[in-house]
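Worksheet: one structure, shown below.
Here the complex is missing a single protein chain, while all its other protein chains stay put.
Just so it is clear, A, B and C label the chains in written order, and each chain counts residues from 1 on its own.
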Amino acid sequence: MQAVKYARAESVEEAVSLLQDGGAGARPLAGGTDVIVQARERTRDIDLFVDIKHIAEVVAIEHGNDGSLTIGAATPCYEIYGDDSIAEKFPILVDSTSLIGGTAIQGRASLGGNLCNSSPAADGIPSLIVLEAQVEIAGPNGRRTVAVEDFCTGPGQNVLDSGEFVVKLHFPAPAAGSGARFIRFIPRNEMDIAVTNAATQLRLDGDGNVTWARISVGAVAPTPLLVADAAAAIVGQPLSEDSIAAAAAASSAAANPITDMRGSIRQRVHLAGVLTERTIRQAAERAA
Amino acid sequence: MVTAQSQPQSKETEQYNVIGTRPIRHDGVDKVTGAAQYGADISLPGMLAGRVLRSPHAHARIVSIDTSKAEALEGVLAVITNADFPRASDEVIDTGEGTAQLNWVLDNVIASDKVLYKGHAVAAVAATDHHIAEDAVELIEVEYDVLTPVLDVRDAMVDGSPLLHDSLHTGEMDGSKSDNPSNTASHLQFTKGDLDAGFADADVVIEREFETSMAHQGYIEPHNGTAYYRADGTLDIYTSTQGAFVVRDSVAPLLQLSPSQVKVTPMEIGGGFGGKIPVYLEPLAALLSQRTGRPVKLTMNREEVLLATGPTSGTYMRVRMGAKRDGTITAADVHLAFEAGAYPGSPVGAGAMCALAPYDIPNQRIDGYDVVVNKPKTAAYRAPGAPQSEFATESVLNELAEELGLDPLEMRLQNACEEGAQRADGFTYGIIGNVDCLQAAKESPHWQSELEGPNRGRGIAQGFWFNIGFESSAYAQVNGDGSVPLVLGSTDIGGTRASIAMQLAETLGISAEDVHPHVVDTNSVGYTQVTGGSRTTFAGGWAAYECAMDIRRQMEERAAQIWECDASDVSYGDDAIIRGPANEDGNDQQFTFKELAAQLVTSGGHIVGRADVNKTSSGPAFATHIVDVEVDPDTGKVDVLRYTAVQDAGTAIHPAYVEGQMQGGVAQGVGMALNEEYYYDDSGDLKNASLLDYRMPTALDLPMIDSIIVEVPNPGHPYGVRGVGEVPIIPPAPAVRAAIANAIGVHMNELPMSPRAILDATVLGGD
Amino acid sequence: MVTVLIPQPLRTLTNGESVLTADGHNIRAVIRDLAPRYPELADRLIDGSRIGRGISLAINGDVVSTGLITRVPEGAEIAIVPQISGGES
Partner (left out) sequence: MATEHIVVNCTINGEQTTFLANERDSLLEALRDRIGLTGAKEGCNNGNCGACCVNMDGRIVNSCLVMAAECEGAEVRTVEGLASGDQLSPLQNAFLEQAALQCGICTPGFLVAAEALLEQNPDPSEHEIRYWLAGNLCRCTGYDKIIKAVQQAAGQSVV
């Protein structure tokens, strides 16, 4: 473990000031399941943890009267998948949060942490992307909001500036007829980082036409991708074998992965298609 | 002969009172309350924390090491390198899994002129706190001259390949050496019959090539070693080891101490599977303690375990096998090239012995090559060498059955070795359970059931391991209340305190609970070989039996003294009643064990039984496994749906722990089959040195594993014990391969058969 | 009289013979009996006071663990195998 200090922030302002004073080596500490490992293994220079879990709004789940949802960035996964209302209205968030790590990881890990770790293979981010989540960031210049698909800029990199941290995530209410599904592929049945993952949210009208869709695939590029072409392939018509295959092909075409110990380029390109297809079908089942 | 899992005691063992029952293990409470002390749990007054600096390169010459900045760091008390050890000779020492040259043992513990794999130890530090020790190794400056690494066994065997050791020449079994230095350390060969004639007799011949990845034992407890070099020149070592005496006999010559100066205390051990036989940290801790005069504890983290401790060999194998139309196997030619890692000593010899061992094949040739590569030195791993070699041979046998349209189980029965059959290496079988396992599998509910559903398949495979005997020691004392402390030298990794104590209890006719087994240090018990080779319950049990017989004799003598009769008129019955001749009144005289125990103190003192055995016999073990899988053709993922393991245990002393060994072996074998691999980049950097990416099966990856214990008692053991620990890791990979082929029609020729590999072989269409 | 089975690679030391017969009550005596006829084989099988490096001997299928003084029963079959190893949980 690097020589790291610990500070507990009681308010957003205090966290911002601690992070700002701490400079480049200061990192927010939510569940710690990534940053503690990075500090221990010296893969990132970290000399200060600013614990943000004791700030009420950073660990809160709020359901808006309009059906929208706000989740504090450091809210642990188990609280998210254990929330009956989320399970009913945003089951795709249960998909993601219930397979990040094992049970003990889910006791600490958070969607905000998953986002800020900015791994191309993050199992939270594709779901956030298809849900059109907005990221609320606090910093020395106050608060700002960023669309989640614009948040990550590269492996382990994102738009956060010095002194900034993610406070919460806002989700608009899903329109009637919506359904969303996240699936990842891993070699084992639990505990792995995704070889490839994918999420789809789509909306069906009364006639079974897809009126709107968002499709995201992960671990196939430096950041999780929003694949507009895949969505376009299914929108404006009822789902068909052809349209689903076209969407899958669009995801494979958008994929620009690397070969590493978790998967090969062609495996990932192939899986981007397979998982796109599967998420479309299962999102449609949820929409129905 | 076959016992269901739920039955408390088998038919074979009904003759026994203790053997075949399922008592609570003696060390159980400590292990469910957190009280048990494992190697890393030790804390000694004034103890320092150590840390090892490891090579970032797979192959490099060490130009210089500058430790001055580390030494200057506050809290650092010592920094050592290879140069600080006494010069080691090329003398050969017993390493518990064979033998090794002392200088190579030292060089593997800490590199001398060259580093030979990524993670090779280069320097070690002792500091007042482990955080400081960690900071200190970062301050050590090492200059390397980076060399081209050799990472694949076939590349390493090619003339002109970069050499790991300039002094290494290929040794043949006849003692001759190759003229030129080579990465091939040795070649062995077994032959039987006339190979050409055998293939000429065959109607069908199948030849396949296989590649398997290095795989790690994966014990959950990382290596550790704590040493305290005392002012009087004695050295205490506390460590998690499979063989305390091996540690003693390795560390002593490395520090040029007498074995009598070294006391090794085996702590509780968090798994070993063969990987905790070699020394890694103990010699470093010992030298650091010698330098500082304080106890020093070294522990590895998981990355170090995967980078720098012994996995099992990666291999290249080629098998050609021929059979007649009726299924008779006429000939087999097996070529095995095993990666030894950085220093010679792969398990290719054992792999060669086991390769065709279940089958009576008249014409055979088995060649084995032990080859060094720039990867960690391999260590024993559960039936070392056999999971690889039998994967190759069982796979080709399954394909022959398929080609001939024969039931693979029937074809195995048709060719199975029975008593009197001779293997190519010259061994002639005594009474074995090979056919019995196949028959039990054939009659099992699993084999009798139908498998339905798309992309599903069933596979079967046989496994063989020879098992070993060797030295074990046991002492036991009879206390006045009839309880019996039992002193053992075998580390208890999976319930052997219980299985050995049960054999003592059986022999004495007392309950398992009245025996109190203790694993003690090397000064407190006679020489005992490693817990490994499936020898512990076998040889340890034999020692316990002889120890108990020693007690029985002494108790007969004591009873004779009390009754004032001749000892030959006293008999200790298997019911633990000591019977003497009628007394003056004509009444029978007898003691229960407890009654006589209560009189020992007043009739001449306590009784201590002792036994030291060195057993040459062993008792070969066979296993038959059946597996059902489902393959996702779009992702290449294989799910294990159902698994049945059949195994000849000889006599199952504690059936629950026999089942546990079978189930654990299956889990490791399935891991090796599906996902476990050492993933190196071209520079020799291991890219998956974590339990995140070295993918061992989780609870969600396996079904319940039905275990069927077959009992064909080993005539070479007082209670018929055969070793049980090793053989169950062998059949899973070939059985899973057959099941995948049955499901999707594709034969995989590499391990692991990962989703990536299966996709490559199917929808992504080859290389 | 005992039988000694010579594996293929060692037949260079026995003029190609695959099965030898010899007399002797223990391993050392058997090897001594072979030595005048097969000096190179004897050299290979004995290293000072122990069995030669890298090989093991098996009497009727049981690996010898008590070295050169191991008793050899009349009519036994001695096999020469490479040294092997083991590991369990």
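Just so it is clear, a residue touches a chain if its C-beta (ideal position, glycine included) is under 8 Å from a C-beta of that chain, and two chains touch if they have at least 3 such contacts.
Small disclaimer: the values here were computed from a predicted structure and weren't measured.
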Inset, instruction - Touching the absent chain in the whole complex: find that residue among B:N301, B:N479 or B:S571. - result: B:N301
Inset, instruction - Touching the absent chain in the whole complex: find that residue among B:D129, B:D196 or B:E595. - result: B:D129
Legend entry - Contact residue for the chain not shown (choose from B:I468, B:A667, B:L686 or B:L759): B:A667
Legend entry - Per the touch definition above, residue among B:G218, B:P384 or B:G720 touching the missing chain: B:G218
Inset, instruction - Tell me where the left-out chain touches chain A, residue by residue. - result: 1-6, 8, 29, 31-33, 36-37, 40-41, 49, 51, 53, 76, 78, 101-105, 107-108, 189-191
Inset, instruction - For chain B, enumerate the residues touching the unshown chain of the complex. - result: 5-6, 22, 24-25, 27-29, 31-38, 40-41, 43, 73, 75, 129-132, 135, 217-222, 268-273, 299, 301-302, 493-495, 654, 656-657, 659-661, 663-668, 690-692, 696-700, 702, 704-705
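Rule of thumb we're sticking to: only the chains that are shown with their structure count from here on.
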Legend entry - Longest centre-to-centre distance from chain C, chain (CA-based): A
Legend entry - Between chain C and chain B, distance of the C-alpha-averaged centres to the nearest whole Å: 26
Legend entry - Between chain A and chain C, centroid-to-centroid distance (C-alpha), Å: 68
Legend entry - Residues on chain B engaged by chain C in the complex (per definition of touch): 92, 97-99, 171-176, 186-191, 217, 242, 271-275, 277, 347, 349-350, 352-353, 365, 368, 379-384, 425-430, 466-471, 493-494, 531-536, 614-618, 661, 664-665, 716, 723, 725-726
Inset, instruction - Would you tell me which residues of chain A are touching chain B in their complex? - result: 1, 3, 41-42, 102, 185, 187-193, 195, 260-264, 266-267, 270-271, 274
Legend entry - Residues of chain C defined as touching chain B within the complex: 5, 7-10, 12-13, 40, 43-44, 52-55, 58-66, 70, 77, 79-89
